[in-house]
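Every protein chain but one is kept in place in this view of the complex.
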Amino acid sequence: MTITMISGVMALGIGITFTIMAFRLPDASIGIPFAPRVFPAGLGILMTTLAILQIAKETIRIGQTEGSTTRDRDPYMRKILLSCVFAFVYAMLFERIGYVLSTIFFLETELWLFNGRENWKTNTLVAVIFSVAVYVLFSQALGVYLPRTPGIWI
Amino acid sequence: METLTFLFEGLSIAIQPLNLMWVTIGGILGTLIGMLPGLGPATGVAVLLPMTFVLGPQASLITMAGVYYGAMYGGSRSSILINTPGAGAAVAATFDGYPMTLKGRAEAALAISAIASFIGGIIATIIMIAVALPVARFALHFGPAEYFMLFVFALSATASMSKGDTIKGFIATVLGLMISSIGIDGQSGVKRFTFGVLELEAGIDFLVVIIAVYALGEVFKSFRGIAEGTKKAQTKFGRIWITREDWRRSMWPILRSAPFGFFIGALPGAGGTMAALLSYSNERQLSKHPEEFGEGAIEGVAAPESANNAASVGAMIPMLTLGIPGSGTTAVMMGALLMLGLQPGPMLFQQQSTIVWTLIASMFFGNIILAFVNIPMAGALVRVLAVPPKILYPIVMGLAFVGTFAISYSLVDFYLLIIFGIVGFFMAKAQIPTTPLILAVIVGNSMEQSFRRAYTIADGDLGIFFGSPLAITLFVLTALSIFGPMVANAVRARRAVQAA
Partner (left out) sequence: MKRLVMVVLVALAAMGVAFASGQGEGEYPRGALDFVAPGGAGGGWDLTIRTTARVLAESGLVNAPMPVRNNPGAGGSVHLASLQEKPEADDIITVYSPPLILTQLAGTSEFGYEDVTPLARLIADYAVFVVKDDSPYRTMTDVMEALQADIKGVKIGGNSSAGSMDHLQFLIMAKAAGITDLREIDYVSFDEGGSAMVMGGHIDIFSTGLSEVRGLIESGDLRALAQSAPHRVGEGIVGAIPTAMEQGIDATFVNWRGLFGPPAMPEYAVQFWRETLASMVETPEWEEARRTNGWDDAYMDGPEFNEFLSQVDQEYRGILSEIGMLAN
């Protein structure tokens, strides 16, 4: 499957799901009852149509250039996925252990992915300086609230 | 004549050293705040709001205006350098600004952005002095039907801009509209696609989607570039300036975009983001080399920068003359005016003319000072690119998250950020353009709501969408934006055939 084909199939999935969900939306109690559904349902149908067009077009294209169904896999997919996993962990830690600690953890992991484990000294330095500096700038200087670590001043 | 007298009075107050100092301080602070993703002009002004108690009305308004324009300047700095727009209005600066950086032309991009912002701001201020009141009155003709047509125009202009694959461009648009339909439907109170998540009821903030698609998408892409050695730190830096050729290409786009941006800004609710995106697509259509747009065309930075700064001046008009805030930032500024005991509205010009004209005059000086401050500042900022990408990108990631948190202090936005980051990355892989998605997320909800408002007001008569000269004009513009490029292409093809 080519990436265009995959995106077409995904768009089809989104289109159909969205259409079904749109029709299941509740009635409006004032005005026209079906009014809140019209726009989303239209979007769902439009997406489905576009996806079918896309798939058809791609099928024709593949038919014309037989055999060239090479799959372009990003060799760095693993790093990207790991990056997302760390980001999820970061989000979960964020309010529990405070901005500074969670950000040090997050940057440390991201830097590990980018900069390599062997450069841990630089990584730690960057992570700590960034976290503290951002905290001081946002929370202290600008008055933008960032979660504090329980029991510690920062 | 009376206006001129007031203007000179305002100028003479604004040029007092102390006031010049305030506008400079405000401008620098604003630039710094604007550069941080998630913190735009509205937050900047809100953060400095408490100051208004201490400084007194004139100085505090002047400082706030400085912050406002500074943030507009600053927002595009991070767009150009790290593909992370500081605020909505700076999105358009990523389209060509970041490609310029990738080509080693960050200096020119930063310079043209400051120059264009400066000229746009000055032109808009001059227009404002001349026609503030008539423009405010004219903007009142925009009812829900006209707004709907305006949004349709914006969407079609952007969608037709997407290169190559039209189907993919439309898929991106529809996906964006789907995202924008999440939340409470204002006209009926019905909750749509919120899945019981409280934070989704107010809808998904478009800034989250922008930061995700641009900043995170870029970080994900960079793994490959870094490993393969195509992405390196910049070691040599030039002067922050532009070439004669750059100026020749940018001059007209800047001059055209300023009055245009000003007017869009003066429409309550349309705002700087719309102004920037529309002027970008205008210039692309007018250009002789539309294929260079998105690849680092300097006029692609110049036009939206001029337009969004002009729009920020325009947005002051409904606030000052009618007491109607046209944007998030002006809403906060209006709160400040109220706290100072000034009642924005038609009477403000009469009762408090000195303050109003001082404010207008300080926009003038503010823009001049900001241009001077920003060029050396850009010289320092561009050194960010000397940081090796393998350290810079994790930092961009950190900034994206803290900026997202600052938008609405919600962890739900974190998860959305990650999800849309993946979506953005996948779209780039599948060569689906992201610009139509972003614009659709920005205008989608207003577009649907405007339609429904007009529909209710007209008791279901669709004729309302063609019921005024304004609506018809916008309809014609929409048709032109869709069919114009087709005709132009056909003409070009024919010429090529004839030449051959």
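Read from first to last, the chains carry the letters A and B; within each, the first residue is number 1.
The rule we apply is simple: a residue touches a chain if its C-beta (ideal position, glycine included) is under 8 Å from a C-beta of that chain, and two chains touch if they have at least 3 such contacts.
Keep in mind that this is a model prediction, so the values were computed, not measured.
The chain not shown here makes contact, within the complete complex, with A, B.
In the complete assembly, the contact with the undisplayed chain comes from B:449, out of B:101, B:125, B:358 or B:449. When the whole complex is considered, the residue among B:346, B:388 or B:484 that touches the unshown chain is B:346. For the chain missing from the display, the contacting residue among B:130, B:202 or B:386 is B:202, taking the whole complex into account. Of B:15, B:140 or B:233, it is B:140 that touches the chain left out of the display. Listed by residue number, the positions of subunit B touching the unshown chain are 42-43, 45-47, 49-50, 53, 139-144, 184-189, 191, 198-199, 201-202, 268-269, 318, 322-326, 331-332, 335-336, 338-341, 343-348, 408-410, 446, 449, 453, 456-457, 459. Interface residues of subunit A facing the missing partner chain: 29-31, 143, 145, 151.
Quick note on the criterion: only the chains that are shown with their structure count from here on.
Per-chain CA centroids place subunit A at a distance of 23 Å from subunit B.
Contacts from subunit A toward subunit B in the complex involve residues 3-4, 6-7, 11, 14, 18, 21, 25-31, 35-36, 39-40, 43-44, 46-47, 50-51, 53-54, 57, 72, 74-76, 79-80, 83-84, 87-88, 90-91, 94-95, 99, 103, 106-107, 110-111, 113-116, 122, 126, 130-131, 134, 138, 142-146. Across the complex, subunit B meets subunit A through its residues 33, 39, 43, 47, 167-168, 170-171, 174-175, 177-178, 181, 185, 187-193, 219-220, 223-224, 226-227, 389-391, 393-395, 397-399, 401-402, 405-406, 409, 411, 414-415, 417-418, 421-422, 425-427, 429-432, 448, 451-452, 455-456.
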